[in-house]
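Read the structure below first, then the notes.
Removed from the display is one protein chain of the complex; every other protein chain stays in position.
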Amino acid sequence: MKVVGTSPKRIDGIEKVTGAAQYTGDIVLPRMIFGKIKRSPLAHAKILSIDTRKAEQVPGVRAVITAADLPDVRLGVLTRDEYLLAHDTVRFVGEPIAAVAADTPEIAREACEQMTVEYEELPALFDPEEAIALDPPVVLHEDYEEYERLIELAEMDKRPPNLWQAYRIRHGDIDAAFHTAEAEGGFILENRYMTGYVHTTCMEPRAAVAQWGPDGTLTVWAGGQSPYIARDGLSRALGLPPSKVRVIVPFVGGAFGGKLTVHEGAIAAALAKKARRPVKVVLTREEEFTTTSARTPFIFSIKDAVSHDGVLLGRKILSIFWGGAYSGEGFLKPIFSTHLYPGSYRLPALWVDSYGVYTNRIAGGALRGYGCAESAWAVETQMDIIARTCHIDPVALRMKNLLTEGERTAITMPAHAFSAHECLTKCAEAIEWGTPSEQPGHPWYRGKGIALGNKYSFAPTAASVDVKVHEDNTYELRTSAVDLGQGAYTVLTQIVADEFGVEIERVKLVTPDTAITPFDHVAGSSRQTFHTGNATRLACADATRQMRQEAAPQLGVDPDKLDVSGGRIFVKENPARFIEVGDLFVVEMLAGKRPAAVEIFGKATWEVSASPHDPNTGQGEHPMAYMGHGAQAAEVEVNVETGQVRVLKFVSAIDVGKAMNPQGVEMQNFGGACMGIGIALHEEMCFDEKGRMTNSNLEAYKIPTIIEMPRSESMQSIIVEVPHQQGPYGAKGAGEIVVVPTSPALGNAVYDAIGVRIWDLPLTPEKIVKVWQAKQREGGSA
Amino acid sequence: MLNCCYCEPTTVAEALTLLAEHGDGARVVAGGQVIALLLRQGFIKPSCLVSLQSVAGLDGITAEQRGVRIGAMVTLHRLGNAGNEYPTLRALSEAAHTVADQHIRNRGTLGGNICGAHPASDINTALMTLNAEVTLVSTQGERMVNLHEFLAGPFTTTAKPGELLTEVTIPGFALRRSAAVYCRFSPRAGDFPVVSVGAFVSLDDTGQCQEPRIVLGNCLGAPTRATEAEQRLAHRNLLEDTRSLTEAATLAATHLTPRSEPMASSAYKQDLVGVLTRAALTEAVARALEVRP
Partner (left out) sequence: MKYSLSLTVNDEQYNLLVEASHTLMEVIRDGIGLTGTKCGCEDGRCGTCTVLLDGELVKSCLVLGLQAQGKSVLTIEGLGTPDHLHPLQIAFLEHGAVQCGFCTPGMLLTAKKLLDENPNPTEEDIRHTLVGNLCRCGVYTHATRAILSVARKS
C-alpha cells in the first residue's frame, strides 16, 4: 500500500488535539526563572548611560545583563550590523538594551522599569525614499564600511550611506524595447506600487528556554524554523564553539518566516549563565509586533513596453526595499524579489535596480513568499492593466506571454515542470471567468479578479537525514526539518513508510535536536518536501542497502538480488524466500551469538548547489532549486460607502509536482488564502511620528477571523501535478506560492467591481471610499 | 509583589463598606475582564478587589412605570436577548450582540462595560441613544445620573470613590411610535466599531418628530450627541419630509472632528458617520411606523 499521495491523519495530531503538544512556553525546568528585555522607547538615540542598580535591588531579581556581559560581536546573516544588546546607539523603538531574570515575569518586568537609561535623542529617519539619497538627513550606520559583509553589492560610483543592498539586472536591450513599443503602435505603461507593512503574527509568541550544563554546554529550547541556524547564531552571539550549543525545537505555533533567529534565546542564555539557573523568555504580543519579523514594504516603480496586441517587449523596474534599522532577516529580499519580475513570462528585455535601505524602524524580515509575494502585487496588477489597455481578456493576455517548458527566464532560471498554463486555466474555469458577477445594487458592487504567481525555492542548500532500523520492524526518522504546522513531519514519515513498504504507524520520528538530528538548512523557502524529502529517500535507500547486505549471507544470494518491503528482506525473483527484519539482529550477545547486524543506520545528504548571480547584471547559471507555480482568483463585493470588501469566493490552484499529501496541499491553499486576504485587505502595522507602533495588539492589527473568509463551499482548492525531475516523486513545495498571487487577485477583483485602482496595499476601507469618491467627483461611474 | 486583597461580599451594603474603606485603592470587579487585563499589564495596582459575583440582586431586569431597570451584573449575553422581552431594549440588545465574541459576552456585564468607559463601547452608545440613567450608591446615599453626565472621557467616569453603579434605567418611550436603532461599522468581525451611530426617533400622530437623539460612538472620548443633526429633525414631519434624514446625516458627519486611529482618519470617520446616521435614521423611522398607534 502506498502512503505517499494519500492523506493520513497528521502524525503530530493527537498531541495537538489533546493539549499534550509542548510548545516552548510550556516548558518548565527545575529552578527555572523568567527573563524580560529592557527596550528602547526611542527610534534613534545615543545611549549615554545605563544604570542597573535599582533593578538589581528589586527583590526576586537574579541577574541583570547589558552589552558589557556579552562578547563584542555584531550579528547578522549576510551583513553583520546588529548587536544582541545595544552598545552605544539604539536605532528603532523596541531595540533590546538590557535584560533581567527574576523569580516571576512580573518581577522581571518591574525591574526593567526600575532601570535608568540616559539617552541623547537623535533625529530619526523613517522614509525609505529619503533614506536612499546620497546625502540623507540621517545616517544610521556610520561604521557600515567596517562591518563584515558576506555578499557583494552591485558596483556604484558612490554608495548612498544608508544603502545595505544593491542589485541589478541587465538583460536584453531595454531602450530598444521602449523604442519599438512607441514606434510600432504599442504602448508604455508606467506605475508605482507599494506593498503593505505587515507582520507574521504567529499565534505562538516567540519564546526560548536556556540551560547550561556542568560542562559548559548550552541547551536552548526554541520553537524556530532552523535549529542549525539557531545554533550558529547562539554560538556567534555568545562566543561558544558550535559543539557546545545544543538546540532543541519543541512544537512550533506557526512561524511564516518570523522565527528564523533566536535573539531571545541568546538573551535567555546570557541571563541563565549569570543567574546560574535555567531562564525562560516569552515575548508579549506587543513585543512580537514591535520587535520580531515584519514584512516591511517594497516600493516598485515599474515601466513596461508592450506591443499593440499585448506582447511584453521589456520591463524596467526600480525597487526600494524599506529596510529597518538592521538588514535583519530581509537581507536577500532585494535580490530574491526580482524572480517575479519576469515571473512566468517571456521578457526580451529586463532592466532592474533593486535597493535595500536602512530606516529607524524594526528590521525588515521574512514572511511567507520572501519578496515574491510583494513583487507579484506590482507585476500582476500591471498585467491586469495591460490586458485592459489593449482590450484583451486578462487570462488570455497572460497566456499569450507565458514561457514554454525549457525556455529560460530573463534571469536565466530554466522553465522546468512549467505549469503556469494549467494553473491559470483551471483557476479561471473554477471562478467562472468570463461570466460577469451578478450585481446586488448600490452601494455594493461585485467583481472578479485573477492573478498568477510563482515562487522560487532558494539554493544552494542541503538536508541530511538519518534513518535507524529497529528490530521490531520500526523505522526511526531523525531530521532537523521542522514542522511549523505545515505538515512536514507527516509528509516525511509518509516517505519513510513507502520506502520500507510499511504502514505509517511503523515510522517513528525524532524531532529536531542538534545533539541527535543531522543538519537541515531551514523550514523556509518551501524547501523541506523537496530537499528533506529527497534526503529522506536517500537515507532510506542507504538503510535498505545495509539490510540487503546483512541479509545476503543468510539467504545465500547477492545483495542486489534482494529487496526490502513490509518488514521482510526477500529474493526479488522468489519473494517466498525471505527473512524478517528481526532476523537481521541477534540480541543474545552474552549467549555467544554474534549479531548479524548490530546497527542498521541509513544516512544521506541531499545538496543543491548554485552560484550567486553577478550583482551587476543578474545573470548566471541556474540560480534556484526549483520554481513553483500557482494561480488564484477571487470574487469580491465592495461597499463603496463604508469601503468594506467581502470575499465571496476564492479559488487557489497550485502546482505541487506530486501531491504527497493532498489534504495537506488543500490546507496550504486555504491557509494561504486566509493569510493573503488579511495582508491584502485588513492588515497594516501603523506607526506614529516618533516611530512607535500604534496598533501592536490583536484587536488593532487585524488578522482575519473566520468571518473574513468566504463560506466553506465557496473555497476551492485545485491541485495541479506537473512532476519536477529532481523532486521526490516529482514533488515541489507548497508553503509560499499560496500567498503570492493573493493580493493582486483581490486587487484586480476590486478594480473589476468599482473600476478604480488602489496602488498601495492594503486595500483598506478608507482607501476604497477615497478612490470611489474621487472617481465620482471626476464624473465617472461604476 | 502586588499586595492586593480580594473580597467577595454578598450584599450591596457590604460591598459599599469595602469600597469606603479602601477608597481610591479599591477596584470593583464585575465580569472582571477589564480588571484582569489591566492587572496583568501592570496598568493598575489596586489594594483591594471587590468582586460583585456573589452580591445578590444585581442581575435583574424589571419593567416598571418609569422604565426598564437593568442590574449592573446582567451579562452582555443576556442583554443580547433582552430585546425580545422588553421592546424598548431592542437597540441595546442589538448593540450587546455585536460586542466582541460569545466568550467575552458571557463574562462581560452591563455595569462593567459602562464603567470601563471605552470610547468605542457599543453599550454606552446604545444606552445614550436610549437616554439611560445610571444609579450610583455609596455609604453616603444614592443618586441617579444621566449616562451622558456619567461618562467623562476615554476610560473615565464621574463616579466618586466609594460609589458603585448598581443599575441602569431605560426610560419608557413617551410616544408610541418611537424606535431606536444602533448601527456600527467594523471592517473585521468581533472588533470595536470604527464608528457607531445610535438614532432615536419618536413620531407624534401627525408624523412630527419629537426629541430625536443621534449619538455618535468612537468619535470623541465618549459617545457624543450630534445636536445640530437632532435639531434638524426636531418637529419635522418625517413621513413627508424624508430629505431631512439625509440632511441630518450630513450635519452629523460635520458635527465634530473625530479622533483618528490606526487605519481610520478623521475624514473617513466623518464619512462613516454620515452613512451610518442615514441608515440608522431610516431604519428608526421604519421601525417607529411598525408600531401600531
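When the chains are written out, they are named A and B in that same order, and each has its own residue count from 1.
In this text, a residue touches a chain if its C-beta (ideal position, glycine included) is under 8 Å from a C-beta of that chain, and two chains touch if they have at least 3 such contacts.
Just so we're clear, the structure is a prediction, and the values are computed from it rather than from any experiment.
Colleague: Looking at A:Q22, A:T389 or A:S565, which residue reaches the missing chain?
Modeller: Considering all chains, including the one not shown, the answer is A:Q22.
Colleague: Thinking of the whole complex, not just what is shown, which of A:V507, A:V608 or A:M667 touches the missing chain?
Modeller: Touching the chain that is not displayed is residue A:M667.
Colleague: One chain is left out of this view; which of A:R192, A:H308 or A:R711 touches it in the full complex?
Modeller: Checking each option in A:R192, A:H308 or A:R711, the one touching the absent chain turns out to be A:R711.
Colleague: Have a look at A:L150, A:M203 or A:A774 and name the one touching the chain we're not showing.
Modeller: The one listed residue touching the chain not shown is A:M203.
Colleague: With the missing chain put back, which residues of chain A would touch it? List them for me.
Modeller: 7, 9-10, 12-23, 25-26, 28, 200-205, 251-254, 256, 282, 284-285, 484-487, 663-664, 666-667, 670-675, 697-699, 703-707, 709, 711-712, 715
Colleague: Give me the chain B residues in contact with the hidden chain, please.
Modeller: 2-6, 8, 29, 32-33, 35-37, 39-41, 49, 51, 53, 100-104, 106-107, 189-190
The rule is simple: only the chains that are shown with their structure count from here on.
Colleague: Distance-wise, how many Å sit between the C-alpha centres of chain A and chain B, to the nearest whole number?
Modeller: Going by mean C-alpha positions, chain A sits 45 Å from chain B.
Colleague: Taking the complex as given, what residues does chain A use to touch chain B?
Modeller: Contacts found on chain A: 59-60, 104, 106-107, 109-110, 641-644, 681-682, 684, 686, 694-695, 699-700, 702, 704-708, 764-766, 769-770, 773.
Colleague: Once bound in the complex, which stretches of chain B touch chain A?
Modeller: 1-2, 42, 185, 187-192, 194, 261-265, 268, 271-272, 275
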